[in-house]
Every structure is written in structure tokens, then in C-alpha cells.
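Just one protein chain is left out here, and the rest sit where they should.
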């Protein structure tokens, strides 16, 4: 059995205050800790903290996909209705394919905790060989959302030609169909 | 404790027949009655009845947001698959941000009553400081949908800089997180 290739995973915090250092970034570290817990195949995280500016975030996402070669980029923050919340728009602008099922499932799961989950506009999409997934900003909501969508992520990365992601099955079971699907 | 500012709420019936007076508008009054029941902070309703014409509806929505200064506009009607149903398209045309969670939740709730709920294309979005929400046309469905999404509306209006909406908590609890989110 061949050792899986190194996976690069972008972790992008989108926050005016965090990018100016006025606020401790808690979302990025929560994502990193989650990945450390569940992934057992080799990976390295590439972290970025950017302001809530559509052009800057779009450029950062392009760089992580096209230059850094990430197979997965996870963002946190900037998905609400406020005027500075532009993460979904930047994501849609750089993706060739949108994956509406991610946002639908994350909102459904978050709704069990708070009725304001419908205000979260998070989406996901594909740019080249990279899956980009938006998460909310709060560490608790990040964990809930990753628990819901992560089981589908390794197979998605397979389908777009990325490295084989293996999880610690005692913590999280990644689903791969027996035959080619979906 | 300061008295909250007056909230202006647009109520727009989208219907060829109602706009020609051939049909009694039941959707608009159902929304108004609902708001009277649940809101206890000061508000005034601004009602409009327009035909199923995308340009006319889009112009009306712009006027209610930009000139009248509504923080919330609720439409009824025009969300189905028929050729004259253009409410979601007019809404998307005038919004800077779309809020997919509203339509998803309303369809999920309506599906418990009728399998044809998937034919309803209703959406929601933000234009400037105003949240626009599409509702279906039937009074019974209006009530079900508002029960589902209204708990998130006051906090959404907070986030886009609108007046503080207070509800009668015996009838409907508006959710606001302790810390800034989502």
C-alpha cells in the first residue's frame, strides 16, 4: 500500500478585526485543531487571515488553489447578512462549480441549535482541483458544521483528483462508495 | 431604556388579478395581521399591490428599500413555476446578497403539509439596510412560513443596521445570540 501524497489544506479566517490584530482569531485555530483530530494521512495547513474585502479574499482563494496547490480550503467568518460579510460572494466568484448541498446541510444542522442559522449564507464550490468550503465564525458552530460535512469531503477530493485523505475512523468515518458514484 | 425607533415594513402583494381588483387580496392582510400579533415595538406597514411583472415589482422593491426606508419587505405571491410567476427573479435582481436559508427552511416546513411545496421558489435577500423575504400566496402557508423564519428576522435587521424589533414573547420568541454572531 502506497503512502498517500501530502495534502495541502488552506485555512482562511475572514475578519476585519482579526486581520488588524484587534481580535484574536479563534475560527482558524478551531479548524486546524479539528483537522489534527480527524486526519491521519499526511497533510499541512496553510493559514491566512484576511479582511472582509471581496477582492482580497477572492485573490487569496485563487492563490491557495492555483499556486499553493491546496486540495481543500476552509474559510471561517463573513457569511452573515451584514454589509461587510462577503465570503460567499468571493467564493462564488472564484469557483467553476457550486456545491449547494454543503450550505443546505450546515444550515439544517445549525438550525437545531439556533433559529438564526438561516442567516448564514455559507456555500461551497470547486475551483480546479480544490474544494472550497465556507464555515461560520464561531468555534462551536465550526465543529457542528465540520461533523456534518466532513464525512463527504475525502471522496469529493478523490473525485477532483486530489490526494487520498484518510481519517481516524474512531473519530470520523469518511464515506466512499464501493462503485463509482454519485 | 430608550424607546426603539419606528420600523417601516413593506407588505407587497404580487398578483395580476389582485392588482386589477378582480380578486380580493388575502395575502397582504394575512401578513399584516401576523405582524400585528407578534410585534410589540413601534412599526408601520406600507402596503402595495402590484401585477406579476418583473420590472414593476423590482421598481416597487427598490422604492420601499431606498425611498420609503423599510427595514423589512415581505412579499406574497408569484413564487410558483408558472410563466407569470416572477417574484424570486425580481427579488434577486434588486438584492446585493441572497439569503438561501429562508427559502430552504420555508420549503422544508411547507413540505410537511403538501408535497408540492418544492414548487415554491421563494427566496430572500438584502438590499442596503432592508431584508426582503418572499412568502407564498395562501394565508395558511404564509402563517406556517412566518412561524418558521420570523424568529431570525429581528436579529437579521439588527445586523443590517435597522431598528430594534421586539416581539410579544408569549406569541413568538425572537432569537438574538449573547455574543456577536453568526
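Order of writing sets the chain letters: A and B. Residues in each chain are counted from 1.
Heads up, the rule we're going with is that a residue touches a chain if its C-beta (ideal position, glycine included) is under 8 Å from a C-beta of that chain, and two chains touch if they have at least 3 such contacts.
These figures come from a predicted structure and were not determined experimentally.
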*Based on the whole complex, identify which of B:13, B:79 or B:167 touches the chain you can't see.*
B:79
*Taking the entire complex into account, which one of A:56, A:83 or A:105 touches the absent chain?*
A:105
*Tell me, which residues in chain B touch the chain that this view leaves out?*
79-83, 85, 88-89, 100, 103-104, 107-108, 110-111, 114-121, 136-138, 141
*For chain A, enumerate the residues touching the unshown chain of the complex.*
97-102, 104-105, 108, 126, 131, 149, 151-152, 155-156, 159-161, 175-177, 179, 181-182
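Here is the rule we go by: only the chains that are shown with their structure count from here on.
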_Whole-Å separation of chain centres (CA-atom averages), chain A against chain B_ = 31
